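Left out: one protein chain. Kept in place: all the others.
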Amino acid sequence: MKKNSTNLRVQLPSLVFALEVLIVVLYALFVTYDDHTNALLQNNMTDHTENAVYQDYTFFADIQVMIFIGFGCLLAFFRRYGFGGMVFNFLTATFSIQWAILVQGFFSFNYDGKIHLGVINLINAEFACAVVLISFGAVLGKTSPVQLLIMALLEVPIFGVAEWIVVTYLKINDAGGSILIHLFACYFGLAVTFILYRPNLNDCHPNEVTSYHSDLLSVLGTLFLWVFWPSFNCALTLRGDDQHRAILHTFIGLSASTLTAFALSAMLNKNGKFSMADVQNVTLAGGVTVGASVDMMISPVAAYVLGMLGGMACILGYKYLSPFLAKRLHVQDQCGIHNLHGLTGLISSLASICAILLASEETYGPSLYQTFSYRAPKVGDPRLEELQKLIPGLEGGLGRTAQEQALYQVAALGSTIAIAIVGGVLTGLVLRLPYLASPTDVSCFDDEPFFNIPPDQAFITETEKDISLEPLDIPNIP
Amino acid sequence: MKKNSTNLRVQLPSLVFALEVLIVVLYALFVTYDDHTNALLQNNMTDHTENAVYQDYTFFADIQVMIFIGFGCLLAFFRRYGFGGMVFNFLTATFSIQWAILVQGFFSFNYDGKIHLGVINLINAEFACAVVLISFGAVLGKTSPVQLLIMALLEVPIFGVAEWIVVTYLKINDAGGSILIHLFACYFGLAVTFILYRPNLNDCHPNEVTSYHSDLLSVLGTLFLWVFWPSFNCALTLRGDDQHRAILHTFIGLSASTLTAFALSAMLNKNGKFSMADVQNVTLAGGVTVGASVDMMISPVAAYVLGMLGGMACILGYKYLSPFLAKRLHVQDQCGIHNLHGLTGLISSLASICAILLASEETYGPSLYQTFSYRAPKVGDPRLEELQKLIPGLEGGLGRTAQEQALYQVAALGSTIAIAIVGGVLTGLVLRLPYLASPTDVSCFDDEPFFNIPPDQAFITETEKDISLEPLDIPNIP
Partner (left out) sequence: MKKNSTNLRVQLPSLVFALEVLIVVLYALFVTYDDHTNALLQNNMTDHTENAVYQDYTFFADIQVMIFIGFGCLLAFFRRYGFGGMVFNFLTATFSIQWAILVQGFFSFNYDGKIHLGVINLINAEFACAVVLISFGAVLGKTSPVQLLIMALLEVPIFGVAEWIVVTYLKINDAGGSILIHLFACYFGLAVTFILYRPNLNDCHPNEVTSYHSDLLSVLGTLFLWVFWPSFNCALTLRGDDQHRAILHTFIGLSASTLTAFALSAMLNKNGKFSMADVQNVTLAGGVTVGASVDMMISPVAAYVLGMLGGMACILGYKYLSPFLAKRLHVQDQCGIHNLHGLTGLISSLASICAILLASEETYGPSLYQTFSYRAPKVGDPRLEELQKLIPGLEGGLGRTAQEQALYQVAALGSTIAIAIVGGVLTGLVLRLPYLASPTDVSCFDDEPFFNIPPDQAFITETEKDISLEPLDIPNIP
């Protein structure tokens, strides 16, 4: 039984085919084209060059690169889990996007009883997918593809609920998704890994090492994420100067966190050398810290400082907080998502609150009521008509004050984290069910249970087994 | 003589310089700028933001990534043929595009006795190049760069003829090129490899294995193809909703084939493990199956089902059909292009016929006569004027019925495959000529004959030679 426990021959195809049938049925019943993809809705007034695809596709493609190639390479950093990192990322991402199209369609993109599809749905679904992949980082190497698919199956709707509450009711500013995406993903992932706690993995597992080429591949992934992160942070902001600022701030924030990462990596290492794990992760912190206020007039210097703070918090988290979480709180955060997405997300939330409290018509002009659309006067308020002379097409808002908006940010922060933790705990409990092909402790971080391994790698594995005379005495988790 | 047979010192430079001189002469005599690149044709009415380059360049660049990086990495999957896979792809692609610019210019882009160049020509040439690279997959590792250049030299014009017949006379719907590109490339490549049949390679060649890193690199190539495939399928469709649908359907189709690939890969493996070859190839099947109807109103669920069918056909082809073709029909299809491009292309053709037969004004509105431009009434027909009120700029068509159009699809299918097979056989016969530096059977799938090998790889090679005491007794092919 032990040998067969990770055999995917029955469970994985059954699960996947069941999901595919479900998706086909739901697509057949509920999914149709949106106004920009439906030929029937084009008429003699249609200017084809103004189809939404030309706004959205570039950002969609950039985020695809981040998700499939950036994340894929980044997660391939273990010496013997390169296939797992890259390929399970591929599988999980593909399923998550499909599933999110339906779930988010149910919550947001439906009318006339149908879900209406265009590239914009794909971008939103990619964000939900990013949530799943970040959480995946917490359990990397300790879960089977069956478990990962089930995690995605549960996390996407739970995220959908959080998104629905935050977007429909709380209505916050969070252009880059630092609250809704990064914090949700982080605390969900931590809750899952807490439930899946494996005491035997607290002492360094022999597979928990990188190789020279896996480190290079992982840096390549980091670079793809780094280069295209501005597209991620700006994809859903308002067109024009808001989107332009989002790109600028993301670039500046990433630059600052990168320099900081190198400085602290050398400083905190007793031999004064760089650690590749820092290069792979900490450099990206600035992309998260600028996220929640990325479209605001925070000034370039603030973006720079946010990047620096992100880099510092992240690297100190790796050095001091992660070991503490693992040993004392039983939270084994494999990729350190709490450092790269949690601490930075908290900084970003705080920064967004400050930026909201400081935002005024002096800095933004009437655009204030676009960037902070909930502060626009309500429909019927005479001030709205006045503003509409200055900004044609401005829609009525909720007439919130800056202080009110700041409080809603806090409420969103709290409720997002709460839903994430509860959802993560429940998901973790489901993942502990038997027959989900979960790897044993010994075979964690190893491709061997799930992949046909090429002879060269198999040879290395075999050789090392011969060398390590004393057998690893790690009991199997039920 | 045997030792020198793969020496490229004379043949390759002679061939390349001859080709370069030919290209320079043809460029000098016939090639000039098109209306969007010629400074002389810009005037005070020109709106520079409407230059065609802004429509075409994004898609061009995406397809460049697919061709040079996607294909290049994908084909580098052999342990000892990584240089060959990636670098011969580079060489062959570069030459094919240049050559296709001239050949397609001769057939399609000429007036005033000149070939007029813009980025749109480069996109078309990239499609011809994709044809060559797909065919290359059938003979990977068994051909010298001299042979590959000659194959490209012959295949591009033969493809040009097929394209000319199909586009100019048969006039079909095939936005993603499933018929014209994938099926042509597949049957051409199969015919070439049939002629180049090497009986000694039917039993597994010792070099026919992957390594851990070559597998990862190959998956990386797959991911680049996967991510940018929507650009490939939409680059030449009508702007607006047609292009939008093409992107959506390609994404959905690829997603479905990817899930299916994972499910069947685990199911068909006796240990219930994933095979990296499946991850590298079968995941992409959906991009081909949606191809011929990618811009039509087939509905999202149909794109999903096409992706699933593609994944199934492709993986079953790898499992059962490819060994049969190799052993019984002497068709040694190295990368299994018949599975990824042939079977899927046939499914796509069939799907396009169904979609054409079902297409009606109810679903498309008057746009029907744009997507299916050959069904538009002929010039002079009063119905055309009526339609032109609804769609300004609609051009007269051929007044075909759906049934007629479906028959033309069948005719295109047949003639494409016929030209491909005849062309492939002739090309194969040329490639069997002596002095083309063809590798011996023993040195197939090996970089050593064509590259200076770095010491680490040379060391591995040397060591393995010592270990395998019994010499491989494979005779040289004349």
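Labels A and B are assigned to the chains in the order they are written; within every chain, residues are numbered from 1.
The criterion applied here is as follows: a contact is a pair of C-beta atoms (placed from the backbone, for glycine too) under 8 Å apart; a residue touches a chain by one contact, two chains touch by 3 or more.
Quick caveat: nothing in here was measured; it's all calculated off a predicted structure.
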item	value
Candidates B:73, B:356 or B:436 - the one touching the absent chain	B:73
Residue among A:24, A:263, A:354 or A:398 that touches the chain left out of view	A:263
Sole contact to the chain not displayed, among A:292, A:308 or A:453	A:308
Touching residues (missing chain, whole complex) on chain B	6-10, 12-13, 16-17, 19-20, 23-24, 27-28, 31-33, 36-44, 46, 48-49, 51-53, 57-58, 60-61, 64-65, 68-69, 72-73, 76, 82-83, 86-87, 90-91, 94-95, 97-98, 117-119, 122, 145, 213, 217, 449-457
For chain A, the residues touching the chain missing from this view	58, 62, 79, 209-216, 219-220, 223-224, 226-228, 230-231, 238-245, 247-248, 251-252, 254-256, 258-260, 262-264, 266-267, 269-276, 279, 283, 297, 299-301, 304-305, 308, 363-368, 371, 389-392
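Criterion: only the chains that are shown with their structure count from here on.
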item	value
Approximate Å spacing (C-alpha centroids) for the pair chain A, chain B	34
